[in-house]
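A protein chain is absent from this complex, but the other protein chains hold their places.
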Amino acid sequence: MAEVSVRKVVKEYEGGVQAVKGIDLDIADHEFVVLVGPSGCGKSTTLRMIAGLEEITSGEIWIGGDVVNDVPPRDRDIAMVFQNYALYPHMSVFDNMAFGLKLRKFPKDEIKRRVDDAARILDIVPLLDRKPRALSGGQRQRVAMGRAIVRNPKVFLFDEPLSNLDAKLRVQMRTEIKKVHQTIPTTTVYVTHDQIEAMTLADRVVVMNGGVIEQVGTPQELYHNPASRFVAGFIGSPAMNFLPCRIQDGANGGLAVRVTDSIIVPIPPARVDRYGAYKGKEMVLGIRPEHLFEHRDHGKPGWTRVDLPVDVVEPMGMETMVHFFVEGTPVCARIDPATHAAPGEMLPLTADLNQMHLMLPDTGRVV
Amino acid sequence: MADGTSVPIGGLASAKSAGRKTAMQKFAQRRSTTGFLLCLPLILLVACFVVYPAFYAIYLSMLNKKMTAFVGLGNFQFLLKRHTFQLVIFQSCLFAITAVVLKALLGFTLAHLMHNIPGKNQKIWRGLLLVPWVIPLALSTLTWWWMFDPSYSAFNWVLNQFGFANVPWLGVGWIARFCTIAVNVWYGTPFFMIMYLAALKSVPEQLYEASAIDGANAVQKLFFVTLPMMRNIISITVLFSLITTFADFDIVRILTAGGPQDMTHVFATYAFQVGIQSGDIPLGAADSLFMFPILAFAAFFVLRGVTKRTKEIAA
Partner (left out) sequence: MSASVTERRVAVAAQRKNSLHRQRMWALWGSYIALGVFVVMFLVPPFYTLMTSLKSSAEISAQVGSPWLVKHPSLENFWYLITYPNFQRYYLNSVIVTILTVAVSMVISVLAAFSLSRMGFWGSQTLSTGVFLTYLVPPSLLFIPLFQIIGQLGLINNFWCLVILYPTLAVPFCTWIMIGYFSSIPRELDEAALIDGAGYLQMLWKIFIPVAMPGIIAATIFAFTVSWGAFLYPLAYLYTSNQMVLTVGIISDLIRGDVFQWGKIMAACLLASLPPIVIYAFLMDYYVAGLTAGATKG
């Protein structure tokens, strides 16, 4: 078990592509950290540098109190699970799991004990004699995890381990991974492009974009206090609505957000100080679909009524998504399925402005 | 490290000092060094027994018979003026082109016939049809020689049964030329069939279905679907076979040894005769080198086709 630190790490591939542009990250012992971000943002590169599969252009990587920049993968005492499982096709499940231990010259009975333990944890004891090709996707995934577990390494590294599974199995394996981490709380770095996977698994989520870290925080922090428009848009499904707006004087000495001539909403008093400096400026208003819901008569402070013309209605059973256009910008609301909404009609909505975000239009920074 | 059994690689401790190459760089470098070392046997083999002999051949070809004096391009000029050598050039080209065309056509026909029959039966037919390619050529050519035997041979006996006179198979120039080509076609057709069959199988079935719905008949399917899809494999196979056929030695050497009246000699057998049997090494080397331009030409296009194909597969 060990902590992992990434200090000012840069990765430049031959040809001058900077895949990682100087990132800093400290991962505590036993922590489950998920790197999330769109495809090509440098998550895998970061993970592979921690693994030692990719050389570091500059910066330092520490594992368990040692700089490991110069240590080849096998001496870093890490284990990795790959997207396509990378099981050795010619070896049985047992041999796949035992391979690393055999190469490290563990005694036979010790190997057997460890493999059996791991197989029990992962519920693959009956599969030990099979070849990988005789396994289903989920079973292969378990074996790949078993191969990591038996080594009892300092750090587990996962690179999109669930992307090759179908949707249902993915959810199931997600729970499985979480359970394994609760049983064996090894420091884990987990890469995915799926924000739901990130939110459900992580102690802390690292959102990356274009080779830099946008924000690090617990899932709750990222959801409620995104640091940038990118994070705000990336976390949450469906994505947050973004509306160009202007801050102006409101009633009773407060402030108001003017979206269009007909949509001018008051800023909750608690936020007036925070936004005071931006009076008269062009900003972007961010509000999640779940904070736009059907109008209720008994409101709370900060709840404001807006009426919007319905464009498309998507019933999903548990809830209904309603899409609108506000001056050409698409807006989505998540409403109670019992509410009547028909295309072309005006729908009265409540916006929970306690959950609003204001960001700068140029840098995307949330203020 | 945690289990204390892993072996640290050399230089790990010293690598932390600034200004030195890091061990990770060494690791990468070691990777390419190891890579080079693993290739070294191959490089040595090719350098010593392919590249060096090639240059040595050029050097040898410019010496006189006793290998005591430098004669420049004298051997090449001498050869070109010789009637026998003119026959060699003609026969080599005739032999290679005719044989390759016949092999390609027969191979294509066979591959199509094979493609027509159900997959489970293909294996046994393929097994039977590949036999000529499997028997070592030098040995099967001996059988052909025996079948062409003038006195009591298999073919002449059959001709006699139908009331025809004996044919001096290997005794008359043009007939002997035909015989060498026939043996080569017999030997090489299975190779074409196998290559084309593999290519045919890689044409997606949907293309045929789509063209059938578009109203294409069998011939149109062949010309608008099959051939374009197989163009690359066909050209690779043809060029490749052109090289091996052009450089063939075994058939002519065993069947006719170049006769009658040197009419069946090809470059390889003629080089063997003048270079090894008559001991004029430089002349033999010069003779072999005449093959080079044609081989290089074909090799260039094979390589281009193969590169293109690799890209197609990668894409």
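Annotations for the structure displayed:
Note that the chains are named A and B in the order they appear, and that numbering of residues resets to 1 at the start of each chain.
Here is the rule we use: contacts are C-beta pairs under 8 Å (C-beta built on N, C-alpha and C of every residue); 3 or more make two chains touch, one makes a residue touch a chain.
Note that the coordinates shown come from a computational prediction; the quantities given were computed from them, not determined experimentally.
In the full complex, the chain left out of view touches A, B. When the whole complex is considered, the residue among B:L73, B:V101 or B:A154 that touches the unshown chain is B:A154. Across the entire complex, the residue among A:R7, A:H30, A:R74 or A:K281 in touch with the chain not shown is A:R74. Although one chain is not drawn, its touching partners on subunit B can still be listed: residues 6, 31-36, 38-39, 41-43, 45-46, 49-50, 52-54, 56-57, 60, 109-110, 113-114, 116-117, 123, 125-132, 134-140, 142-144, 146-147, 149, 151-154, 157, 186, 189-191, 194-195, 198-199, 202, 233, 236-237, 240, 243-244, 246-250, 253-254, 267-268, 271-272, 275-276, 281, 284-285, 288-289, 291-292, 295, 298-299, 302-303, 306, 309-310, 313.
In the full complex, the hidden chain is touched by subunit A at residues 51, 53, 72-74, 78-80, 82-84, 86, 88-90, 99-100, 103-104, 147, 151.
What we mean here is this: only the chains that are shown with their structure count from here on.
Subunit A and subunit B have Cα centroids lying 57 Å from one another.
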